[in-house]
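For this view, one protein chain was removed and the others were kept in their places.
The letters A, B and C name the chains in turn, as written, and every chain counts its residues from 1.
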Amino acid sequence: MRIRYGMVGGGEGAFIGAVHRMAARLDDAYELVCGAFSSSAEKSQRSGAALGVPPQRCYDDYASMMAREAVLPAAERMQCVVITTPNRMHLPIALAALARGFHVLSDKPATATLEECRTLAAKLRSSGLHYGLTHPYTGYPMVREARARIAGGELGKVRKVLVEYTQGWLATPLELQGNKQAAWRVDPAQAGASCCMGDIGVHAFNLAEFVAGVAVRELCAELSSVVPGRRLDDDGTVLLRFGNGATGVLIASQICIGDENNLRLRIYGDKASIDWQQMEPNSLWFKPLEGPAQLLRTGVSGTGAEAAAATRVPAGHPEGYIEAFGNIYREFAQLLTRDKAEAADGAVPGISAALRGMAFVETAVGSSAAGTQWRELPHLG
Amino acid sequence: MRIRYGMVGGGEGAFIGAVHRMAARLDDAYELVCGAFSSSAEKSQRSGAALGVPPQRCYDDYASMMAREAVLPAAERMQCVVITTPNRMHLPIALAALARGFHVLSDKPATATLEECRTLAAKLRSSGLHYGLTHPYTGYPMVREARARIAGGELGKVRKVLVEYTQGWLATPLELQGNKQAAWRVDPAQAGASCCMGDIGVHAFNLAEFVAGVAVRELCAELSSVVPGRRLDDDGTVLLRFGNGATGVLIASQICIGDENNLRLRIYGDKASIDWQQMEPNSLWFKPLEGPAQLLRTGVSGTGAEAAAATRVPAGHPEGYIEAFGNIYREFAQLLTRDKAEAADGAVPGISAALRGMAFVETAVGSSAAGTQWRELPHLG
Amino acid sequence: MRIRYGMVGGGEGAFIGAVHRMAARLDDAYELVCGAFSSSAEKSQRSGAALGVPPQRCYDDYASMMAREAVLPAAERMQCVVITTPNRMHLPIALAALARGFHVLSDKPATATLEECRTLAAKLRSSGLHYGLTHPYTGYPMVREARARIAGGELGKVRKVLVEYTQGWLATPLELQGNKQAAWRVDPAQAGASCCMGDIGVHAFNLAEFVAGVAVRELCAELSSVVPGRRLDDDGTVLLRFGNGATGVLIASQICIGDENNLRLRIYGDKASIDWQQMEPNSLWFKPLEGPAQLLRTGVSGTGAEAAAATRVPAGHPEGYIEAFGNIYREFAQLLTRDKAEAADGAVPGISAALRGMAFVETAVGSSAAGTQWRELPHLG
Partner (left out) sequence: MRIRYGMVGGGEGAFIGAVHRMAARLDDAYELVCGAFSSSAEKSQRSGAALGVPPQRCYDDYASMMAREAVLPAAERMQCVVITTPNRMHLPIALAALARGFHVLSDKPATATLEECRTLAAKLRSSGLHYGLTHPYTGYPMVREARARIAGGELGKVRKVLVEYTQGWLATPLELQGNKQAAWRVDPAQAGASCCMGDIGVHAFNLAEFVAGVAVRELCAELSSVVPGRRLDDDGTVLLRFGNGATGVLIASQICIGDENNLRLRIYGDKASIDWQQMEPNSLWFKPLEGPAQLLRTGVSGTGAEAAAATRVPAGHPEGYIEAFGNIYREFAQLLTRDKAEAADGAVPGISAALRGMAFVETAVGSSAAGTQWRELPHLG
């Protein structure tokens, strides 16, 4: 039985909505049954039609969608809402979904502020429903391999974490040239307190904690608005101190001309290190204290069960971003089809990852504003 | 409207069947409605059930499938057969499909012999139906870019083509250890006259002609059975002479320990050269006579319309094998939904590619058997 | 006429002394005529004998060397002293050399403290002699290319500088296991106030300013002693602010298991970026705002005069560390053979680079000790 889902956002011209749908299709575990695909009712209809959604289930807005789906017969109505809108809309949509009994799978960042995320967490707790956050980079087989090796002690004590996520697409003032993707990201009213950290820094942060298996305790940030006139950060560096005594550096930037989507994670322990790059995701360097470096590869002998479970094709057939994204979708579907609700914070990033991500963004913004001061991440219990 | 397809082969434990299905799902342009998934009726049922195919449309064999689907109402019955069986079955299944009016999308090689392929071509011609051959490597954006650049004259006259496809998975006698994938490939009764050339050499040959835009006129081959006891080739080199005077080398091997799926194509003109590797498919080197080498990348400015049409996500989000395969599926669907039948030999490899591929395999086998003699490829008019 | 030089340090078992000598030989512009190769007189004799230095010119200590060489006939005595000892000895040796009228070519860091370096600068100024500092990474052809392109405006305004230098060789307490190279570096009495920043951070800092053509104005550092019991830093990150408004990050670490000598420099302007890695030194990425990335290569068309002047062999024949080092030696020889003394701060790093390097180390140590505070680099006029 496929999970019936509705989508908010992701209409014509949207990039990430199409990715969500391809990811959902890959294992045939989902069925798109409705949507409020755009803030324009007409565009929502047109987008839905192109996707084969019946006209009566292409809604004018998310509120109508929640209300009208809720009264459909149980076997017909959607079970899960996928949120792919600008950040500011994430909370109201998620709350409306939870209020009507729909599970939520949301693009990142979880909300526009940490406070909003706490509200979401409280509602979620009382709802008994599932919440997933699409940090797709955690779905790559070699990311799973790295995580498993560190959890298994192969790196020894984690000492140093270097994570970087650099892009060049905001190196010019695209927001003034009609680029909608850029426009909302640099607008505090739509994006929240941060552009760069909220858009990609939070991915880097999530990935670092996901793989390293240790939590950031405090940080110290310098954020910049490099392109003249921009109100939010488009570049920044964050020094990290982890709970176990390790240190780290997180570099995120959107003004790095020539960098496509350079997400790279290096973790050094006292026994070995790992090095992974998103743009060649099927390779993972494992470097022991003694002996030659080893190149672990998706599907090749020498990798473990976690990687294998996230692998779709034999070695040498590159798996990409959509497959990684699809793994998050598949695992979220597995969560939903289990008998009882449980936290989505195993492989699929859930509300804990959401809270930590928002805490990261806000603390980084605060640290930078205070002149690169060390700040503890707030308690998220 | 999605295209309704049935699948022959691709049941439990099959690798390539699952890839076909993921490729078919990616753009939501297909619907799997029936299948004869295994030579075992029981396994076919079980495989179909796992895929959500109704029991009554999980057939015991391909003949029943053709017969019974043909009598279903037009709006319900399958429109297209996907063939993912060992080579020897390709022809009878394809002929049965054509006889009942179903389009055919077949895994490669097209048939077990060139003679069979000529038979297929003749039947196809009179049928008015479509035939596609899944050479998925032609679906990568950067392969399209290379092809477009050569067609546009950016390399000048093509002078030299180096294509290699090396793997290591048959470096040991897996066929004696219960590996079914290996067993049928090294068995002349199931695979035809060649293992290595029929399995991967034919991909390399197809890719070389697809991109270079010039046709091989004659060849000279040395094939080997490296693993003791093997009856078919598991390794070989083929010298190529193209119609335009260019020369080339095709190296294919399945005993190259440590190589995963190393398909690489280099083409040298008198103005520039290109270099592409399947295992890093989103990169394409373009090297002009003067000035620095350029690294063309999927989704990055500097690539053209052909690549863009085959691209799904923004730059830096790796596209992989399934996406390339999906592009073939999408383009085959576009062929099928056009008003009138036309040859599938544009972007989707069709019967011409099928004939040339089989001619390549047979000529290479013959040349090698004759002591590495130069042989012209037969006329395929 | 070859320049006659004497060496202090660099005896048996020393690594960097041998590199200096190979660099000096490469262009036949130097002749080793004397030395105080070790703090042990016997070892100095033995080392000199192995190098073909006459016994009477293998001195027991640097003071004797200066005194006795000074009284040799002008055509015979050394003209230049090469210093390859632990840091603490750099100043006294350099001063002794200058006092006797010998030019100085010193390994880095220039001295143990900034104060010492100021003393050196003052003496040098009044001496009319030449001083060179071996930051060999500035000698690579592609580093020269990057510098020339930035100076020529090809990157536009420099916005961001990322420089990292990570190694793994001090990941374990080698200093407790008889490794002399490690022992003096982690000993404040021999190395000065810093291990990691003084040993490799200073190279990264020098390279960044050398190539970017903009000066660091203030910095903010966190240094760590990762290996238990170590008194000096073996790891650190330094946030940088440049005079032109650009920001940067400098990461240096000696506990990064599996990293060999990973010095990498990325500079982003508002028109283009560059990316260079010491371990593949003959490649330089140049990435313009529009169009594909270009791979500039030593000796290949597309590179300019500065790179060509530092290139020894045709394209495709890798030039390495010794050649880069040799370029510094060659250029220092060119300085010495010119008619009148002039500052060595063109291509060869000289006293200005020395002062800036020591200012960097001390300011970083101070900033870290003060809790990661922003500190201006002292005025070095």
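General remarks:
The rule is short, and it goes like this: a residue touches a chain if its C-beta (ideal position, glycine included) is under 8 Å from a C-beta of that chain, and two chains touch if they have at least 3 such contacts.
Note that the structure is a prediction, hence the values are computed from the model and not measured.
Listed residues C:N261, C:S352 or C:Q373: the one in touch with the omitted chain is C:N261.
Summary of contacts with the chain left out: across A:A63, A:A122, A:L295 or A:A308, the touching residue is A:L295. When the whole complex is considered, the residue among C:V19, C:L265, C:L284 or C:L336 that touches the unshown chain is C:V19. Along chain B, the points of touch with the absent chain fall at residues 159-160, 162, 168, 171-172, 220, 222, 224, 226, 235, 237, 239, 247, 249, 251, 253, 255-259, 266, 268-273, 275, 285, 287-289, 293, 371-372, 374. By the touch rule set out above, chain A reaches the unshown chain at residues 286, 290-297, 300-303. Annotation for chain C: contacts to the undisplayed chain at residues 2, 15, 18-19, 21-22, 25-28, 51-52, 167, 169, 259-262, 278-282, 297, 299-300, 312-323.
One rule holds for everything that comes next: only the chains that are shown with their structure count from here on.
Of all residue numbers used where chain A meets chain B, over half belong to both copies. The two sides are thus made of the same residues. Closest to the middle of the protein, by Cα centroid, lies chain A. Computed centre separation for the pair chain A/chain C is 43 angstrom, with centres defined by C-alpha atoms. Mean C-alpha position of chain A lies 35 Å from that of chain B. Annotation for chain C: residues touching 2 or more other chains are 293.
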